[in-house]
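Here it is, the structure, as structure tokens.
The complex is shown incomplete by one protein chain, all other protein chains being positioned as in the whole.
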Amino acid sequence: MESGIVNILVDISLMTLLGITAIGIVRSRNLFATAMLSGIYSLISAAVFVTLDAVDVAFTEAAVGAGISTVLMLGAMTLTRRSEKHAIKLHIGPLFVTIGIGAALIYGTVDMPPFGSTDAPGFQHIVPEYIAGSRDDIQVPNIVTSILASYRGFDTLGETAVIFAAGIGVLFLLGRRREDEEADESSNSGKGEDA
Amino acid sequence: MRHHLILRVVSKLLIPFILLYALYVQFHGDFGPGGGFQAGVIFAAAFVLYALIFGVQAARKAFPDSWLAILIPLGVLIFAGTGIASLLLGGTFLDYDVLASTPTGGQHLGILVVEFGVGVTVTAVMIAIFFAYAGRTHEIQDDDW
Partner (left out) sequence: MLELFLDKYNYWIVVVLMMIGLYIVIARGNLVKKIVGLNVFQTSVFMFYISLGKAEGGTAPILTGKPELFSNPLPHVLILTAIVVGIATTALGLALVVRIRESYDTIEEDELEGMDNAVVTTERARLGTGDAA
């Protein structure tokens, strides 16, 4: 029981930090600050994943969200603008929409199995089989790896193909350019810097 | 970034260890947290760090564009090829049991190869994306900040 209370306190304080960071993102007009705050948001959420026992996910989130994604945001920002044009003000329409959707979602959680319950439908059926199979048939200690690569290998093949496709897409949009565009860019280079 | 001596020295020291750590994450993924997705991102992060400190030109020399063009599809092909190999050996698509003499050995081999394929594609895509952005960015001067 003692450790349960500690868990809840750690969880709630991390979640509060997340909330503060998210509100910081809403309120900041400077896109540099926004990019850094979104990196912080990812790092804190990685900590939340650790408290929820998802170490593999936390690892990925820390490497991707706080590392690569922040660098990409900064790269995109230097190619566009440093700050938003319009002042931050409260938009009543979107506020009502989000409050409405949020209320509906919270109403939906009332019927959900309690947090941390092992009687939840997600724990029945296939998952015990995966855990037993990982121990007896595959003999790989990390159950996440055995599900990822073996039981759901087809799924992971699809995800790899999506990453492949997204990479090709970025190269199409931003990749190497033809000579004439290159020359065009050098004559316009003054334009990019005043942004 | 010519004059950032501390950054240059520290990153030069760190980059080999980041690469080594990526390989550890890649091949130790069966036993602890890790796997192809994380290893690929960490491996790419080492090159991103190198590009940030020593310039994109130097990083492009260290990891040429022609490698990227080969490695991006190669990872997916390794993954799909494992599936084809298991088909040819008499199993179903991506059924690793038939890859080695024992089903467990086959599973271990299959998981290792497939994770390697994922790692190759993720590494190459992340580096390619970073180079695509950095190739367009004007050099940021220190007094711009």
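As written, the chains take the letters A and B, and residue 1 is the first residue of each chain.
Rule of thumb we're sticking to: a residue touches a chain if its C-beta (ideal position, glycine included) is under 8 Å from a C-beta of that chain, and two chains touch if they have at least 3 such contacts.
Predicted model only: the values in this text are computed from it and were never measured.
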Hidden partner interface residues of chain B, rising order: 31-33, 35, 37, 40-41, 122, 125-126, 129, 132-133, 136
Interface residues of chain A (partner: the chain not displayed): 4, 8, 11-12, 15, 18-19, 22-23, 25-26, 31, 34-35, 38, 41-42, 45, 48-49, 52-57, 60-61, 64-65, 68-69, 72-73, 75-77, 79-81, 84-86, 91, 93-95, 97-99, 101-102, 105-106, 109-110, 112, 114-118, 120, 122-123, 126-127, 130-131, 134-135, 141-144, 147-148, 152, 155-156, 159, 162-163, 166-167, 169-170, 173-174, 191
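Heads up, the rule we're going with is that only the chains that are shown with their structure count from here on.
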Distance from the mean Cα position of chain B to that of chain A, given in whole angstrom: 20
Footprint of chain A on chain B - complex, ascending: 25, 29-35, 37-38, 41-42, 44-45, 48, 52, 65, 72-73, 75-76, 79-80, 83, 93-94, 96, 103-104, 107-108, 110-111, 114-115, 117-118, 121-122, 124-126, 128-130, 132-138, 140
Complex interface listing, chain A residues touching chain B: 55-56, 58-60, 63-64, 67-68, 71-72, 75-76, 78-79, 137-142, 144-146, 148-150, 153-154, 156-157, 160-161, 163-164, 166-168, 170-171, 173-176, 189, 192-193
